[in-house]
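One protein chain omitted, others in place.
Up next is chain A:
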Amino acid sequence: MQMEQLYQEIILDHYRAPHHHGLRDRFQTEVHHVNPTCGDEVTLRVQLSPGADGVPVVDDVSYDSLGCSISQASTSVMTDLAIGVPLPDALATLEEFTRMVTSRGTVEGDEDVLGDGVAFAGVARYPARVKCALLGWMAFKDAASQAVDRTPDLAARG
């Protein structure tokens, strides 16, 4: 049974008790993303702030979502990896995560970069689930990019 490899305990933990869940009032942008094939959806808010060295920092990512264990857990892990991190680093993590889950199992994922995110390596073997794993991440990417665009203070220095 390969199911334990797909649904690692760490994923089920995040699914049952998602981190940073709920929509919070402090945000610059809010996006709503859906997975049209299954109807899963996420509403996600991002708050960025100018960092000390002029690089935007992810102050907060809050969200409300409806979806399967993979999409819920993945969004939860994403917030762990993004909040409090300089935006370029968060986007680099996103790239690494995307590379891993779209690799059809050929990329294990760098645990130093992805932390709990490496638990999603098994998703790569199930192409139908890749969109689930990326739902929250893509929403974050969209919201963060809009936040940079809309906040001249951030765009100038980011």
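By definition in this document, contacts are C-beta pairs under 8 Å (C-beta built on N, C-alpha and C of every residue); 3 or more make two chains touch, one makes a residue touch a chain; residues count from 1.
Here is the rule we go by: contacts and distances are computed from a predicted model.
Student: According to its UniProt entry, is the unseen chain "Cysteine desulfurase", "Molybdopterin dehydrogenase", "Sulfate adenylyltransferase subunit 2" or "Electron transfer flavoprotein alpha subunit apoprotein"?
Tutor: According to UniProt, the chain not displayed is called "Cysteine desulfurase".
Student: If the hidden chain were put back, which of A:Cys38, A:Val55 or A:Leu91 would touch it?
Tutor: A:Cys38
Student: Where does chain A touch the missing chain, residue by residue?
Tutor: Considering the whole complex, chain A reaches the absent chain at 1-3, 6-7, 12, 37-41, 66-70, 126, 129, 132.
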